[in-house]
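Structure first, commentary second.
Let's turn to chain A:
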Amino acid sequence: MIAVENLHRHFGGFRAVDGASLKIATGSITGLIGPNGAGKTTLFNVIAGRLKPTSGRVMMAGEDITGLAPHELFHKGLLRTFQIAHEFGSMTVRENLMMVPARQSGETLWNAWFRRKAVAAEERRLRDKADEVLEFLTISHLADEKAANISGGQKKLLELGRTMMVDARIVFLDEVGAGVNRTLLNTIGDAIVRLNQERGYTFCVIEHDMDFIARLCNPVICMAEGKVLAEGTVEDVKNDERVIEAYLGTGLKNKVVGHA
Partner candidate 1 sequence: MAEPFLIGEGMTGGYGAADILHGCTLAVEKGQIAVIVGPNGAGKSTAMKAVFGMLRLRAGHVRLEGEDITALSPQARVAKGMAFVPQTHNIFTSMTVEENLEMGAFLRRDDIRGTMEQVYELFPILKDKRRQAAGELSGGQRQQVAVGRALMTQPKVLMLDEPTAGVSPIVMDELFDRIIEVARTGISILMVEQNARQALMIADRGYVLVQGANRFTDTGAALMADPEVRRSFLGG
Partner candidate 2 sequence: EDVKIGIILGFTGPLESITPSMAAGAELAINEVNAAGTLLDGSKVTAVRGDSTCVDAAAATAAAERLVTSDKVVAIFGADCSGVTGAILQAVSRPNGIVQISPSSTSPALSTVEDDGLFFRTAPSDARQGEVIAEVLKDRAISSVAITFTNNDYGKGLAEAIQTAFEAAGGKVTISAAHEDGKADYSAEVAALAAAGGEVLVVAGYVDQGGKGVIQAAVDTGAFSTFLLPDGMYGESLVQAIGSAIDGSFGTMPGTYSDGAAKIVEMAKAAGFDGTSTYVGESYDAASLMLLAMQAAGSSASADFKGKIEEVANAPGEKIYPGDLAKAIELIKAGTDIDYVGATNVELIGPGESAGSFREYTIKDGQFVTDRFR
């Protein structure tokens, strides 16, 4: 689905992404892990058109999509979430979802002025869809709350919810799990699997929770210092010396404190 070829992205002299090459197979749930600052988010940003690459190419289903604008990529079915939540703060949670679908007829002024009926019908459909998604994310009660006023974790859920409003071909999830309750995260994991299996979405997931990665992802790619460090099944990667040294570590040294 996506092929990244020798991609570079530099900030001044600093090479955040430094010649990364990787492939995301159609229909897979690919995990992307790596230490903080490995360049994962930067890679996402380049693929999703947010940042221009310094050099290298990004292909999507055989088509060169390097340097396309985010909204163009969206129309090609490429969706992403943000690591630091980007909600529309002054809009309600429901509106945050309803605005997502592309080519809404009511988004042209002509229809907004002169085809009120058709627009209203479409709005009802969108609304139902949004409520469905909210239900799933367990935040129905917040539908009419301003997005600025919801909790940190709820914002991450909203981020995820937006990708569920449309039919995507590939979804990039940047740490949707950080700050989300683990029980709920399991449900989200199930949903990802379901979307993947039933609707054929391809996923690329950045996550630091190895349990979550292990449950969902195959293959897993580990990045470090802007390059691909290791690639393979979860087991392969987990047991890779370099990955352990750079990323996983060997657990707590102090174990548990005394008082208990």
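FYI, contacts are C-beta pairs under 8 Å (C-beta built on N, C-alpha and C of every residue); 3 or more make two chains touch, one makes a residue touch a chain; residues count from 1.
Basis for inclusion: all candidates are chains of the complex that A comes from, given by their letters.
Every value quoted in this text rests on a predicted model; they were computed, and no experiment measured them.
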{"item": "From 1 or 2, the one in contact with chain A within this complex", "value": "1"}
{"item": "Chain A - residues contacting candidate 1, complex", "value": "11, 33-38, 40-42, 83-84, 138-139, 142, 149-154, 157, 175, 178-186, 208-210, 246-254, 256-257, 259-260"}
